[in-house]
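Only one protein chain is missing from this complex, and each of the others stays in its spot.
To keep things simple, chains are lettered A, B and C as they appear, and every chain counts its residues starting from 1.
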Amino acid sequence: MSASPELQRDMLRQMQTIRRFEERASDDYKGGDIYGVVHCYIGEEASAVGICAALRPDDQIISNHRGHGHCIAKGADLNRMMAELYGRVDGYCKGKGGSMHIADFSIGMLGANGIVGGGLSILTGAGLAAQMAGNEGVAVCFFGDGASNAGSFHESLNIAASWKLPVLYVCEHNSWAADTAAKKTHAAENMSDRAKGYGIPGIVVDGNDVLAVYEAAQEAVARARAGEGPTLLECKTYRHRPHTERPGAVDRRPEEEKAAWMARDPIPMLVEHLKQQQGQFSDEEFTAMDDEILAEIEASVSYAKASPFPAPEAALDDVFAD
Amino acid sequence: MSASPELQRDMLRQMQTIRRFEERASDDYKGGDIYGVVHCYIGEEASAVGICAALRPDDQIISNHRGHGHCIAKGADLNRMMAELYGRVDGYCKGKGGSMHIADFSIGMLGANGIVGGGLSILTGAGLAAQMAGNEGVAVCFFGDGASNAGSFHESLNIAASWKLPVLYVCEHNSWAADTAAKKTHAAENMSDRAKGYGIPGIVVDGNDVLAVYEAAQEAVARARAGEGPTLLECKTYRHRPHTERPGAVDRRPEEEKAAWMARDPIPMLVEHLKQQQGQFSDEEFTAMDDEILAEIEASVSYAKASPFPAPEAALDDVFAD
Amino acid sequence: MSMREISYGRAGMEALVEEMRRDPTTLHLATDAPPSLVEEFGEQRIRATPIAENAFSGIAIGAAGSGLRPIVNWSMVTFCFVAMDQIVNQASKIHYMFGGQQTFPLVFRSSVGGGTSLAAQHSQSPYSMFMNLAGLKLILPSTPYDMKGLLKSAIRDNNPVLSFESTRLMGLKGEVPDEDYTIPLGVADVKREGKDVTVIALAWLVHEALAAAEEMEKEGVSVEVVDPRTLFPLDNDLMRASVQKTGRLVIADEAGPTAGASAEIAALVTEDPATFKALKAAPKRVCALQVPIPYSPDMENHVFPNRKRIIAGIREVMEAG
Partner (left out) sequence: MSMREISYGRAGMEALVEEMRRDPTTLHLATDAPPSLVEEFGEQRIRATPIAENAFSGIAIGAAGSGLRPIVNWSMVTFCFVAMDQIVNQASKIHYMFGGQQTFPLVFRSSVGGGTSLAAQHSQSPYSMFMNLAGLKLILPSTPYDMKGLLKSAIRDNNPVLSFESTRLMGLKGEVPDEDYTIPLGVADVKREGKDVTVIALAWLVHEALAAAEEMEKEGVSVEVVDPRTLFPLDNDLMRASVQKTGRLVIADEAGPTAGASAEIAALVTEDPATFKALKAAPKRVCALQVPIPYSPDMENHVFPNRKRIIAGIREVMEAG
């Protein structure tokens, strides 16, 4: 099913929200209000948004170190996200997690994860729980091309395939793992070629075309809901930023490669599509939408700043559940 | 290149040696002279023998928990093997290793290994060393269908493929991992289907036909020596025995399945072939060969029994190298 | 309470089966699906996994975070090193790093120790590696009674619990109540009362310590044998109280001493000023030699502590002060 005009606008709004959220997070990180490390998803928004548009609210997702986009696409609250980045008590993790560990189990967002490949099996367990609950729930794992070379990828996909778990594995292939080019670390062109070895479908999609991602996701999700097992979906995409926002971080990627991908920015691509397909969408409308988003982001920063830092002794809480 | 008549006889001798060695090891284990655990390779001899026949003496192999066959095929000394099983000072590991840890680095046998999947990356490192030495050496990893589902399989094959390492990965697919049927733990029929995902050849061979194994191995080894990278070779085979020789161990494998494979015992298959192809080979010759082998095995047991147990305090030696 | 004699291994199985009957959200993951369990609970709840400890441990974490109560059996503890990322980076931290928003009730069972001629890769007692982490509970039962009661508590606990089960004790028989019971995590047990010296012993060594105590009694030395039973939470109070009473301490563990549970116990006891003052002699660790475990039986036996070495340790602390 192709996306309705309303859905397309919603997707555009989400993509722009991710972008604006991260631009602000990057600024405030460089300004010293956000600590540790920030990995930006900018340039890859179509993947999270296209996939999550195909999900039910009670479906579950898991993310990696580059998690803001997945959180927002699954419906996370910007205020609590920003508060977490600011290290405040009202953050999603009460300031214990930071950028690499935002989670909201109440909306089926099972967490960003700081260990590459760490989320693959955890998410597969969520898929097992969905299967056992018999509620046609689906679980989606987002991970990078780098993570696809980790053992957990293999073990998880193989188990999910054997058990026909309702899981969608989304490889966001941005051609780099930190400063190492993908072509140095795997010889096969497409990660999705690996699906065959597990007896499941492997599909490549233009990860910068949110509508294409959405359609591919719908099919895979339908398969999962129908009890036919997992799919490996590979979104070819690119990050616009260096691996992290650390000032002075070098970016070893070739300029031509960057330029070629920048020219296929998923947000202008969708704006253009909306303008052409629907006539009625205009640059003015986009600007108005963007202004609303910027106001939301500003509000999230105000929320974060108004929230207190946790008491130092709060470090001792939450080691164990009751 | 197909095997010469002499080579075929050598291969038959090796296969029968493996079988007789293990029959004796099993007896002496049950008799209390061998400790811990013994995993028999009986029924799978064609795999080790066919592969190793394609190797140079300075090529390297690594094995798993079911290692006697690989050791013997690579030319290990029966006396020192038996002495190790007997836990004596003249054993390959001075009694420190036992059945699951026989190694002879001097002949390129890098060890049996008690951790499923543990040898895959270690052997890949031997392949890296061969590549860097530039001596056209090849490294061969033997592992089971069970091990193929471990993360180390994926990580190792991917790296070997990326770096074009001179490695041959031999999956001995005997349809069971201990008491769990392979069909419960992986959905794809052939492990070799996984090769495509790494951009390397994946080949299935009748693992009970030593000549077929030998020919497939030669091709893969030639590829490796020529710098063209690794191959995944899957030998379909079957063990005649339960997972271990522990008395009273249950064997959950269906009787028909066992019977079908027993009828394709690799040793009679080769004997038959020799008789038909070469006319001159007879049952009498085979019996004579077997008698010689039995005498060798008997000698290895005498050697083992004559060797002293290590002093208890020897437990403190060999923790570190100088 | 009416009692039955069952083995340590059987006690573990009973705890598992009874808890699986009690709570339909439990499920079992292991490379082997025992037929008796499959028969009772079905293939959905008794899963035979591939040999992929890292993934099936992670799957257990994810399932736990999604409302199930998985029980994983790694079999030999050494197999869990393949899964260490999931244990250390995920299971132990996941409740904390997400600010406590979700609970992860799960149990990882494994067998520890040596004495079976299985050599270095199948013989280890690495529980102390998990003690330096925060976020895992750790049980180490020494009797059928403790096994059943502690494992039930572990399954009912809302946190990841590692159950270390002694290979040497699998066949050991002991009394177990017919009725349902649990043993709270964090409560040590005085396995024998005494007044001259405290032996804090773990798992198999509890029995060696009891044998040593018998022996020493003949010489007029009264030995108190304390079994911590859980390594986290660790019952400091009981251990310290015993040492304050006796003034002497021997610690017996099947693991090597270095940074082991024995080191932690020695540190906990000596760093407490009141207990330190009460100590009449330096505490003594009676542990395995700090080597990998060798195959050949005489060498292997030489590596492990036993009642004789415990007796020697007791004599040493008795003579010292």
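Following the convention adopted for this analysis, a contact is a pair of C-beta atoms (placed from the backbone, for glycine too) under 8 Å apart; a residue touches a chain by one contact, two chains touch by 3 or more.
This structure is a prediction, so every number in the text was calculated from the model and none was measured.
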What are the shown chains that the omitted chain is in contact with?
-> A, B, C
Based on the whole complex, identify which of A:Gly43, A:Gly67, A:Gly97 or A:Pro166 touches the chain you can't see.
-> A:Gly97
Chain not shown: contacting residue from B:Cys93, B:Cys171, B:Ala187 or B:Leu232 | B:Cys93
Where chain A meets the left-out chain, the residues are 35-37, 87-88, 93, 95-98, 100-101, 113-118, 146-147, 149-152, 177-180, 184-186, 252, 309-316, 319
Please give every residue of chain C in contact with the chain that is not shown.
-> 54, 78, 81-82, 84-85, 87-89, 92-93, 96-97, 119-121, 126, 128-129, 131-135, 232, 234, 255-264, 266-267, 270-273, 275-277, 279, 281-285, 290-292, 294, 320
Considering the entire assembly, which residues of chain B contact the chain that has been omitted?
-> 60, 62, 91-97, 101, 103-106, 110-111, 113-115, 118, 120-130, 132-133, 151-152, 155-156, 158-159, 162-163, 317-322
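The definition used in the following text is that only the chains that are shown with their structure count from here on.
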Whole-angstrom distance, CA centroid of chain B to CA centroid of chain C, is 37
With chain centres defined as C-alpha means, what is the inter-centre distance between chain A and chain C in Å?
-> 41
Just how far, in Å, is the C-alpha centre of chain B from the one of chain A?
-> 45
Residues of chain B that touch at least two other chains are 149-152, 184-186
Can you list the residues of chain C that touch 2 or more other chains?
-> 49-50, 52, 54-55
